[in-house]
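Structure in structure tokens, see below.
Only one protein chain is missing from this complex, and each of the others stays in its spot.
A and B are the chain letters, set down in written order, and residue numbers restart from 1 in every chain.
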């Protein structure tokens, strides 16, 4: 993190391509082959959030993905310990979780806007929920929290945000079914701000970002902070969800079901990842 | 409640027909002539919730009604003391209310899905709101909280759930107008998860139930419990609403207006019950 924050920020991450345009930073996740949330992505995100916390940081950040099919498929399930260790570097003791990292994202002075094409599942959905706003391409965006179908509740904010945004009934449906939600249903339920035609998405988001980028920083920070005070979960809530996830994801059921999914091609670019909601529904049911 | 819970559960209630299919129990309310929530229905519901609290209970329950016009019209207003006495058997001291019984329903380890055709008014709507998810037939489902039109606030969770699900403005509209809401408006306001064509309702709900029924029980229970911790009212809130209802429903205004409605056919299968929202609007206004 150099003195000249703006220049330094435009080229320095292995898995995040950044481009600064006035007060607006575009940050594009690029972690081939699948954009899994693994140690590298988390390491880079920790560093980017650090830079964005600086007083000279851009007012607005647009997050999107270089992979049209996968914004973030989910975490790398073979590297839970490793990415958690990276996440720990963002905070103090007790903060070794994606949930606490995403809470830091929610509290950035910068305004964060997610532009969703393709799939955002699990911690991918939770990353989006931690952003300030979410806009989705109607034709191809898919959101899901597949964790319960595997064997654990979502652990990085999904429980907290979905319950507050969707209300009890729809949050229970989203979380307990582990189903894929298309953009229109996600919009109706409040999971995203709006679903718009893919062809209009870039212009909509660029317009919002440029507009906000021209507004007084003090007012932006004060307003966001006041809204956060009402709507963000407490650290205790986030830590409790993370602890439960880290316990159950290593449990017998989740281990078995994850192994079965890997046999079917989990974490490879194929049918299981493209239609994970279906794959979960087709796993052998449990007694 | 026998040792072999699953068999025992499939045939033993006077007003609830049950059928077990794998991990999914179907529970169909059948209390002719009108499916009023009276002492018998409450007695059977208390017993069913007891069975569903057992570790061997099915993972998922689908609730529907044998009466295509009336899921639950409302409580039996001639037997408030009697059904309240039955409800008291579900809990500890201070729990003598439908509200506390419905709160127990919300906290079951089993996942509860309501399938709505016809009318669910008053405590009928509150029963649905206490379930985990609600799906409604677009052509014929009707929801309302008619209590204020009679002379008391809703007392069994309607205030709590509608305010959290719909927000202040729409909850005030629903509760203060005591109007009938059709399925589409109920969906737009968040009173039900979704309104779908009647012809698609059974398949939608069966699919969701079977899917959830195949998922790990520990994860379902943990996720539901975490969502409940954020979204359910406290026992104190539920008890306060129940106490106010039990007081005002016996007050002068409610007694007069209930008597007038009985003259018009309340609790009979006729125009007043079919269009209760209209009937309430046509009662002589008060000074």
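Everything that follows uses one rule, which is that contacts are C-beta pairs under 8 Å (C-beta built on N, C-alpha and C of every residue); 3 or more make two chains touch, one makes a residue touch a chain.
These numbers were taken from a predicted model, which means no experiment stands behind them.
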item: Residue in contact with the excluded chain [from A:74, A:161 or A:239]; value: A:161
item: Touching residue (missing chain; options A:32, A:197 or A:214); value: A:214
item: Those residues of subunit B which, in the complete complex, touch the missing chain; value: 147-154, 159-160, 162-164, 167-173, 175-179, 237, 240-241, 244, 248, 251, 253-254, 257, 281, 283-286
item: In subunit A, positions touching the absent partner; value: 22-23, 111, 129, 131-134, 161, 164-165, 190, 192-193, 208, 211-220, 222-224, 226-228, 230-232
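The rule is simple: only the chains that are shown with their structure count from here on.
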item: Between subunit B and subunit A, distance of the C-alpha-averaged centres to the nearest whole Å; value: 36
